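Apart from one protein chain that is not included, each protein chain of the complex appears where it belongs.
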Amino acid sequence: MASTNTQWGMVIDVDKCIGCQGCVVACQSENNIPINTEDLFNQRRAIEWIRVERYWEGEFPDVKARFIPILCQHCNDAPCEPVCPVFATYHNNEGMNVQVYNRCIGTRFCANNCPYHVRFFNFWEPEWPETLTNQLNPDVTVRSRGIMEKCTFCIQRIRRTSREAARDGEELSDDSRELNPACVNACPTDTLFFGDLNDPDSKVAKLAKEEMSDDGRGYHLMPQYGTSPNVIYLKKVDESTKDSNGSHE
Amino acid sequence: MSLTRRQFLTLMGGSATAVAAAACGVPERELLVQSPIEMPEDMVTGLDNWYATIDRQNRAPLGVVVRVMEGRAKKVEGNVDYPVNRGKHNAVAEAGLQGLYHPDRIGSPLIRTGQRGEGKWEQLSWTDAVSRVAERLGELSGEETVFITNPVSAHTGLVVNRFAEALGAKHMSYEPLERTVLKASMKQVFDQEAMPDFDIENAAYILSFGADFLNTWESPVRYARGYGHFRQGENRSRGKLVHFDSRFSMTGANADEWVYVKPGYEGEVALAIANVMISAGLPDSPALHRITGQGSNSLESFTPQAVGSRAGVDPEKIVRIARDFLEHPPGLAIGGGSAGAHSNGLFNLNAIYALNYLSGSVDQLGGITFNPSPPISDLPTAPDATSFSDFRDLAGRMSGGQVKALLVRNADPFYGLPENTGITRASFNVPLIVSFSNRFDDTTMLADIILPENHYLEDWGTDIPDPGPGYQTIGFQQPVVRPFFESRGPHLGTKNFGDVLMTLAQVLEKDLGLDADNFKGLMENDARRLRELDRGSVRAANDKLFWNTILQRGGWWDTNASGDIHDPRSGQYSFPTAAQAPSTGGSGEFHLMPFETTGLTDGRGADLPWLQATPDPITTATWQTWVEINLKKAEEMGINEGDVVKVTSEQGSIEALAYPHPGISPDVVAIPVGQGHKGGGRYSKDRGANVLSILSPVTESETGALAWAATRVNLRRTGEWIRLPKFENTAPDLAEDGHRRIIPLTSG
Partner (left out) sequence: MLPGDFQPPKRPTGRRIALFGALGLGGVVGLVVVVVIATFVISAWLGLPLDAFGLNEGPDQPIAFPHPTHVEDLGLDCTFCHRNVTVGAAATIPAVGFCMSCHITVGDDKPEVEKLRNFHTSGIPVDWVRVHRVPDHVNFVHEPHIRHFSEQYGGASGTCQLCHGDVGSMVKVQQVRSLKMGDCVDCHRDNEAPTDCTTCHY
């Protein structure tokens, strides 16, 4: 694994997502995301690298709510990349859309250009009470004021696991748990899968192959923008609408 | 002060330079490298270790592994081995870390110096504190001492029970939303003491009534894990979930069909479903005979038509769902939450659980499986929660001066009990209140002496899961980090709760009849007993190896040890012939449904900022108390989102922010439990409102439990408006996404 030919990707089975926010808090914990205070929510500046959107359908009594987790899609043709004047965001050779904090000058062009709204700006210096800083993850930079941040597929885990495997002379399996981003390990219903889309034996590659076919459930979020994301969604199944509405999208 | 333009510019320039200098400089501590005096062998700077332990932030403890670097806990993840959660965890377990490093934790024994509740404290040494408590307890008779804990099991339970016995004190277990009714129903329907397990993973059809089992009810992580397989598991077809509830909960949102039932009529709906099933013809069995009263269909008064009109459910729906349920075995019926929180709660739950006999899923794959008693007979499983009626009596005894000492551990009755019990007022007639809490919850605020216990990540312990996974399991909890306040020396800091009780007993010269003189010793002795069983997940050549392995794996379990359970067929329940109508407190316009949120659950998570900031799945609201009200009804009443509304019951009123949404019945308003603490530290103090305080004192008719979903309220706009902190719209709607509507499956 982790050859030069790696293409990290994620498969999200919306049919399993229950909206429990487990992934959201796991991400906060792993990635040193500042505490989202009441004020930040009111200013619409709360930071959630992965978020769970809720959509209403219908009205009482025939009402439905749907959940869909949304994170950086790590697009192969990412709209955020060409607008950065300082190359702080770019696509690397592992298929990831990368944000380099020390290059970022805070123009926020990238956030403006992202159709998925998964980029977040640090309007203030992050602050924690002294004792809570004990929890901060030493593998992840604490972002300072004035820069952009977003989902990294928990690259610190990929780096650490591959490094330690190389040190101990071990082969790293593509579906190993240590490699997974925090959200994937936290998900109680196995909604999220992570792995190398270029490795035909990985779970994500198999799912992608199977579900992106004509009769599969796979789709990309907002395909009309042609962003070619590395995150694949699997449709929610709703049997009550199955017969009445054969077409979709 | 007047300021010229020039002065202003100078000041600006000066402060900008200062900011720039401060920003460019390297923080002083980064210019130092500390070399410690001694370094533990397994601690390598920059390398992480994952230690297995038990999470206790959740009401149903999970097996977790905690990432530790340089002696600090960094991350919690599920323990893949542990039978209850099998590697899964949730937001609550994750946030336990913030409890460990909470800025307002109590770090040493404290004694009150000001008036009670004034919040003035003085530090004192453990020896001093324990001897003061012992001296006071020594003067009292057993009846004058009351010991309130959370429902405790395994070794902590053992020590608590022995301590209460030795003192002759009354022991009460407290939970705000108690399980008394549920446990009584398990006893009557299945003849079980312990909660059974639900095999959601293998069920084909689930009928659930009132229980938000994917979110907060009983063992949500275990159920959610099963749910993943239930939906898209390999080698099975997609399961179907139908949820009957008076509120549109998270489980309701995930159900294939959510059916609104008038509050308190869940049991009748279940009986109507039973009626349809029996009419359709069921294979004869002894259980069926017993349940239906000798095989005759005695449910004439529960026809879908009659029940439908009473419960507000379309009769055709009842018939269709009942047939579907019958045609898709294994079918599982689950009930709880608000369905059991009415004056007829037991009637409801009994009827619901009896459906499992009709679908033939009792003690079957994909149905209900039962839990055996623990492998070591001394160890108690979690006791029944003491009912609300008992606590009301306690409040009476307290105000009458019959209670002289109150010991409270990990329970917050002064927060959770409705105002009308008068327990907070009554507490001023109790001369001694001792709290073992390490945070200033509402009860601890009114204590006289605080003997703070360790945080669970610093502590020893064991857990017998309840509900268990269907076989014998004991979780072992070990300290993953040194106690945070260890540096304050042996006389201050926090201690293990069991050890403190054992020391107290020693000072009081009471024999607890335990085979060790400290808590860890008790655990080690029983580990030895476990090894002698020579079965299960851990076997070892010697005791030391066994002990180490058991801590490494997070516990001991034996997947084959599912025997030794009461025969469920000896339950006493049979279908009733007459309905039992729910009664409500007050006569307001709306029925009030209190509910637990993902983050705060019953209020225990309110002091942790991650949980406060966790959006509620349905409303995405955070940090506040809100009122869910039907969108159209709100329009009629002129209520908009963020309007401060006064919710008034016959017992009092609270103010909260309106959140109108389309998923709730126009007759119902729903308010989350968990805010409105008077204490708990900076993140929870004086935040939001406590809906539990205005509940009517309606009790479940047979068990005396609090019928917390049986209050009616009125709503009135106060004219104020506060922005509701919610996550919704933080990112603009993905309006152009063609998938935002329900996406039908084309392949069928």
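Observations, loosely collected:
Going by the order they are written in, the chains are A and B; count residues from 1 in each one.
Quick note on the criterion: contacts are C-beta pairs under 8 Å (C-beta built on N, C-alpha and C of every residue); 3 or more make two chains touch, one makes a residue touch a chain.
These figures come from a predicted structure and were not determined experimentally.
Listed residues B:Met39, B:Leu365, B:Ala581 or B:Ile722: the one in touch with the omitted chain is B:Met39.
Where chain A meets the omitted chain, the residues involved are 90, 92-94, 96, 98, 100-103, 139-142, 152, 155-156, 159, 163, 166-167. Contacts to the hidden chain, counted on chain B, fall at residues 26, 30-39, 44-47.
The rule is simple: only the chains that are shown with their structure count from here on.
The distance from the centre of chain A to the centre of chain B, with each centre set as the mean of the Cα atoms, comes to 30 Å. Remark: chain B residues 23, 46, 48, 69-70, 72-78, 80, 85, 87-91, 94-95, 97-98, 100-103, 105, 214-215, 220-221, 224-225, 227-229, 231-232, 238, 240, 248, 250-251, 253-254, 256-260, 484, 598-599, 609-611, 613-615, 617-618, 620, 622-624, 630-632, 661-666, 682, 723, 725-732, 734, 736-748 touch chain A in the complex. Considering their complex, residues 13-16, 18-22, 24-26, 28-30, 35-38, 41-42, 44-46, 48, 51-61, 63-68, 70, 115-118, 129-138, 144, 160, 177, 182, 185-191, 215-217, 219, 221-222, 224, 233-242, 244-249 of chain A touch chain B.
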